Each structure stands twice: as structure tokens, then as C-alpha cells.
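With one protein chain withheld, the remaining protein chains of the complex are depicted in position.
And then chain A:
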Amino acid sequence: MKLLYILGSILLLSLVIIYYKFNPEVYNFFPECPFHKYLHLDCPGCGSQRAVHALLHLNLQKAMGYNLLLVLSLPILILQLFFKIYAYFTKRNLVLRFWYNPNTPKIIFVIVMIFWIARNLPFIPFKYLAA
């Protein structure tokens, strides 16, 4: 388990370096989302790679332009990450109770679906959501 964490951290770090150094808009060795490639529609995760690149360069506005959902979910995900690290080092089995509220997954599901539909609408307020 410990080895897995170490390997995961190394992988994550190398991905961070790759996404910091190379702009996915310029270099074409980044994989394209299959959903976007074949259906020409945006999925909830489309634009994540460019958004990560923008975020690593601390360009929040650009990142929001690529994938608003990713940027909005970032605070919760970071909170979860620190919580996990804290639980690991204090060796306690801690869980964020928020995730186990019966309504949380439903709300997240609704947000993801609305985001998915909205970013594919070709009108002007929704066009800003497109990747």
C-alpha cells in the first residue's frame, strides 16, 4: 500500500511537470477525449488538460474558460486531499461526513448533467462553458 502511494506520487509529480511544460493546445501528443473526437460534443471532462495547464500557470480565468466544472470542484478536491493526508499521518480512519450525506451525490449528479447539457448548447451564454 505504501509502495502504491509512492508510485502514485511520482506519477502525479511527473504529470504535473509535463502539464506545466507543454501546452496541450500546441503539442499534439496529448490524448483527445474519445467522446469529443467521434461525437464532436463536449463531455463534462473536456478541456481538463488545457485547464490543468492554465491552472499550473496560475491563470484561473483561462482555466475557467476551458472547464468551469473542474475549477469549481477544485476546492472540495483539495480539501479531501489534505484530509486524506492528515488521516494517513495520524493513522486514524477519518472520513469527510459530507461525502456520505444522501443528498451530496444527487446534487453532484444534477450539477454534472446540467453542465454537460449546457456546455453543448450553441447559444451565447452557454458557449462560454464549451471547452
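Following the convention adopted for this analysis, contacts are C-beta pairs under 8 Å (C-beta built on N, C-alpha and C of every residue); 3 or more make two chains touch, one makes a residue touch a chain; residues count from 1.
Rule of thumb we're sticking to: contacts and distances are computed from a predicted model.
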**Request:** Pick from "histidine kinase", "Branched-chain amino acid ABC transporter permease", "Aldehyde dehydrogenase family protein" or "Interferon-induced transmembrane protein" the UniProt protein name of the chain that isn't shown here.
**Result:** "Interferon-induced transmembrane protein"
**Item:** Residue ranges of chain A at the interface with the undisplayed chain
**Value:** 29-31, 33-35, 43-45, 48, 67, 69-70, 73, 77, 80, 93-102, 104-106, 108-109, 112-113, 116
